[in-house]
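The structure under discussion appears below in the form of structure tokens.
One protein chain is absent from this view; the other protein chains keep their places.
Up next is chain A:
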């Protein structure tokens, strides 16, 4: 068994229309982790998943699934991977039980009613097993999609926007389900554009924009960055530059010299704010207003994406 569940190297996709959806992406996914792929619409998240799962042909690059090439050894790769696509694409006229049992056999697993029952029960679909799919609510349909993906007992699961258009309650249930799967040792790769979802569930987060993976980091590292806060001081008198006596704080001057910004660690014991304020008084600098602001993962995310867009223009 390879150390990595997935090893993606130089994966590139240029569609026939000329759109370059992925630009040489490298990404490693470890066994048993929950990896969140974060990015705006059209960033390349679904293209990446689709290439790994065999729905889209890569222009260049390779994917190793548990150390084996995903095209040369496609049976191995596909038996181990389960995919829950973004759209609710199911056979509308089939009963729930049939469609899940079908998925299991399609992937080459022997018929196993006990296993299908277990999956349906774990997704609270058991009572609906005889219902025709088109009569189910959107949330229930989403569960059916997950049940289908789990029917062949994959150990790598792709969830493409699992909570898009899902109400708060179901979203929480979905998160709980993902955790249960992880406890069973399933590696999970999910895409989302909800940052809170990545914060809530992921072990690691990757940010993708315009086909480029611009950041891959442990969530805890990101959370430390999250702890960063900013103090803004609106000055009574604008100044041309930060006085040398305040150099220790690394202040930034903006807004035509009328605003001082101090970045500090909000989780730290000593923030440096009281000393800064007394130093300002000593220097005779007065201010009319002050506020503090937390920088969220969202800020980091938006910042990254804007930086990326700026660079590519």
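Keep this in mind: a contact is a pair of C-beta atoms (placed from the backbone, for glycine too) under 8 Å apart; a residue touches a chain by one contact, two chains touch by 3 or more; residues count from 1.
Note that in this section contacts and distances are computed from a predicted model.
Asker: What does the UniProt entry say the missing chain is called, choosing from "Pyruvate dehydrogenase E1 component subunit alpha", "Transport permease protein", "Stage 0 sporulation protein KD" or "Insulinase family protein"?
Answerer: UniProt lists the chain that is not shown as "Transport permease protein".
Asker: Which of these, A:4, A:24, A:56 or A:304, touches the one chain of the complex that we don't see?
Answerer: That would be A:56, which touches the missing chain.
Asker: Which of A:89, A:180 or A:292 sits in contact with the chain that's absent?
Answerer: A:89
Asker: For the chain not shown, which residue from A:103, A:163, A:187 or A:209 touches it across the whole complex?
Answerer: Residue touching the chain left out of view: A:103.
Asker: Given that one chain is not shown, which residue among A:29, A:81 or A:119 touches it?
Answerer: Missing-chain contact among the listed residues: A:81.
Asker: In the whole complex, what residues of chain A lie against the chain that is missing from view?
Answerer: Counting only chain A, the missing chain is touched by 15-16, 50, 53-57, 74-79, 81, 83, 85, 87, 89-93, 98, 102-103, 105-110, 148.
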